[in-house]
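With one protein chain withheld, the remaining protein chains of the complex are depicted in position.
Then we have chain A:
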Amino acid sequence: MTFTIPIDNGDAVKNAEADSQRTLYPYVTGTSIVAIKYKDGVLMASDMGGSYGSTLRYKNIERMKAIGKHSLLGASGEISDFQEILRYLDELILNDNMWDDGNSLGPKEVHNYLTRVMYNRRNKFNPLWNTLVLGGVKNGESYLGMVSMIGVSFEDNHVATGFGNHLARPILRDEWHADLSFEEGVKLLEKCMRVLLYRDRSAINKFQRRSLKKALQSLSHTP
């Protein structure tokens, strides 16, 4: 006679078997995200790869998604955790929309919500294995921030995750300035993505770009 019993492993800190229920290593991972503020909003770029260890297994993963009317979320790290985060945000935005009262969650609010989520998971020793980039525009003001898997969170004019921190940010530190036009911003990001393609073994040659403009609040992307 065989039957399954739901496993209650109990306290993860004391019981070794409980480890099977918390994240220890990432499996399918995305590599860097690079994002900058430009004159009219924010620009974000990533490749479309999902690596399984050193195998470049998935070639069509969108690692950046629009959140509500005002924000963009990009993630590197474990793809399944990113999808989980998207589900949380889906519910958050849905509830926000249901109020239908003229108020909406802007990028700052979403960024802080994510910081709380990431930090709380880290405290339970069960992190969401991602580094997240949150960019957006609300009321004419651009916002760009980052949250790591341990809950470290900050805002800046240009951010990158993973290898992007080592390869792309030096370029951005030299060449970023306020009042970049859209074309200049795109060129700058392309430069960063090219360097990443050359030097990051988990990068693939298929890219995604998203932007949020202050005026129109519209999203555009090219695969």
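Convention: a contact is a pair of C-beta atoms (placed from the backbone, for glycine too) under 8 Å apart; a residue touches a chain by one contact, two chains touch by 3 or more; residues count from 1.
Here is the rule we go by: contacts and distances are computed from a predicted model.
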The chain dropped from view, which UniProt name applies: "Ribonuclease P protein subunit", "EF-hand domain-containing protein", "Proteasome subunit alpha type" or "Centromere protein I"? "Proteasome subunit alpha type"
Of A:R22, A:K59 or A:R116, which residue touches the hidden chain? A:R116
Residue of A:K39, A:K69 or A:K108 touching the missing chain in the full complex: A:K108
Interface residues of chain A (partner: the chain not displayed): 99, 101-106, 108-109, 112-113, 116
